[in-house]
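Below is a slice of the complex: some chains, not all, each in place.
Chain nomenclature is as follows: A, B and C, assigned in order of appearance, with residue numbering initiated at 1 for each chain independently.
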Amino acid sequence: GFAKLDHQRQKRTGFPEVVFGEGKSVQQIISIISALKQNINRVLATRVDEQKAAEVIDAVPGLTYNPVARTLFWKHEAEPAVLYKGYIAIVCAGTSDLPVAEEAAVTAEAFGASVKRIYDVGVAGIHRLFHHLDEIENATATVAVAGMEGALASVVGGLISNPIVAVPTSIGYGANFQGLSALLSMLNACSPGISVVNIDNGFGAGYYATLIHKNHNKNKID
Amino acid sequence: GFAKLDHQRQKRTGFPEVVFGEGKSVQQIISIISALKQNINRVLATRVDEQKAAEVIDAVPGLTYNPVARTLFWKHEAEPAVLYKGYIAIVCAGTSDLPVAEEAAVTAEAFGASVKRIYDVGVAGIHRLFHHLDEIENATATVAVAGMEGALASVVGGLISNPIVAVPTSIGYGANFQGLSALLSMLNACSPGISVVNIDNGFGAGYYATLIHKNHNKNKID
Amino acid sequence: GFAKLDHQRQKRTGFPEVVFGEGKSVQQIISIISALKQNINRVLATRVDEQKAAEVIDAVPGLTYNPVARTLFWKHEAEPAVLYKGYIAIVCAGTSDLPVAEEAAVTAEAFGASVKRIYDVGVAGIHRLFHHLDEIENATATVAVAGMEGALASVVGGLISNPIVAVPTSIGYGANFQGLSALLSMLNACSPGISVVNIDNGFGAGYYATLIHKNHNKNKID
């Protein structure tokens, strides 16, 4: 075939291969998802637009599409939805950041984490964030999604004690340079306890937070 | 001489010419300051390092040097220190931003404004800022100085109602790119009510805040 | 709902929340505008294209659309159009800068300021600017809009004494880099008394000028 699927990945890195839908044809997505379903119990595809998704769903039974996150997901019916206790907090600054925040959320859920969504709490109206601080503090890890100047990550970083995965988004215009502004902000955050993934990489952040989450004390089954 | 002094500037733009000391020799600074003293009542020079300053002070009587702001200032003895009621708030994020914040403060004071200094209140410990919100709100204009990711400007912008002049500083390293990070943050601030001057341009911010300040209702002598 | 509206913003920052239309669906714009109309007397939405605007107007009675500025505006009938004496000057360099200049003008007017429009006075034919200098000087604040090399801001800055809010536009091509050229020019202006907002951010400039304007002595009702 055109692709060399990496069936050992779950053994090696803890999670199975995830399909990156962007630039792939409907036929390619169908054939990769179908192949993966033979080997693993949870299959996720990201960056699949609404039209492609409809065609894939027609061809492969049992897929769920999330139109905001633009993800397709399937899990074996024997597989429980949630695998760990506790939860990951996902905060985002504005409503335009939702697709990226949802990509993170869906990814975390796909791999068995519970998620609390705390959206539209950007620093222009910082009191909105303060209403949710305890909820964020009690998570095992926090994903902070923001575009424009990305100040949300620094502010959250100064207020809570769990590790924050910051995701700059490309929301903005002009001197935003497609997310460069938020990316640089997050890399230069004056609060420690923050690490950064690529611009608009909700998937990477959800994946990373789940890596932390699944080994957290709080989640240990005693 | 080598320079064409702009003696009409005060009439035209409200404030007299200010000497930019960087790259000028001691002799040049002395001769420009001396010439300006003949024509105007308040003479300011910025970016003058400690060693040059000592030599200029020896040659020109009546100058005050501020070693943090790196400024020389002289005013005619008949001239009052403060010309307007009310004050400008100058906030800065960290102790490393002090030279820029002080350049702004000294510039504002040089032109007759009162200043309240609220320093080291960066968002890594945001409670420090909240202790001073009323003081900032009651100013006629606010200068917000920050390096690294420059989030302070956005946070202040979401909390107060007077115009904010944001100054990115070159404090930081790596992906900070000599202040680019804070500059982009401030230009992309999600809170409105913020305008921006050049990286490390404390002078420009102090000058601009004073332009706003001198015409504020609060300062009107009824 | 999908968004957390910030109804206290007017109390906190002096002006109510403004709807940023870019990337929002017609339904989202309608529902946000409708919600805001319940709470505040002046509702502004920016970056709404002609087609979306027609649909929103159909759904929400009383809105005015400005096709150059691409803004929707509504005010309560009891609310006066103009709230302050005096005016803001809005100058722009070329006819291509009009949409940005108008966004600034409409924003200022939405919040009760009077505006004088002085358009197409770029430095390629500088005499056109000189015909309007007195008008600009008598404003309480000036918004200077220019693309290409953005020299207009520096020239105006050397000639008048009120605070200038400079807006770089993305007009140009090649080494203009979508407005970077004008942005850098304005940040490095050799004239003081200039502060800068993001590329194409007419809204931000109009908002900022109005913050200055509403507290100006000239506008005080004695």
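In the analysis below, a residue touches a chain if its C-beta (ideal position, glycine included) is under 8 Å from a C-beta of that chain, and two chains touch if they have at least 3 such contacts.
What you see is a predicted model; the values in this text were computed from it and never measured.
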Per this structure file, total copies of the shared sequence (3 shown): 8
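As a convention for this text, only the chains that are shown with their structure count from here on.
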Other chains in touch with both chain A and chain C: B
Fitting chain A to chain B on CA atoms, where both chains share a sequence, rotation angle to nearest 5 degrees: 180
Same-residue or different-residue interface between chain B and chain C, half as cut-off: same
From chain B, the most remote chain by mean C-alpha position: A
Distance from the mean Cα position of chain B to that of chain A, given in whole angstrom: 43
Intercentroid distance (Cα basis), chain C paired with chain B, Å: 26
Touching two or more other chains - residues of chain C: 183, 198-199
Chain A residues within the chain C interface of the complex: 95-96, 98, 119-121, 124-125, 127-128, 171, 173-176
Residues of chain A defined as touching chain B within the complex: 93-94, 122-126, 148-151, 154-155, 157-159, 172, 174-177, 180-182, 184-191
Chain A-facing residues of chain C, complex: 2-4, 6, 8-9, 22-24, 28, 168, 170, 178-180, 183, 198-201
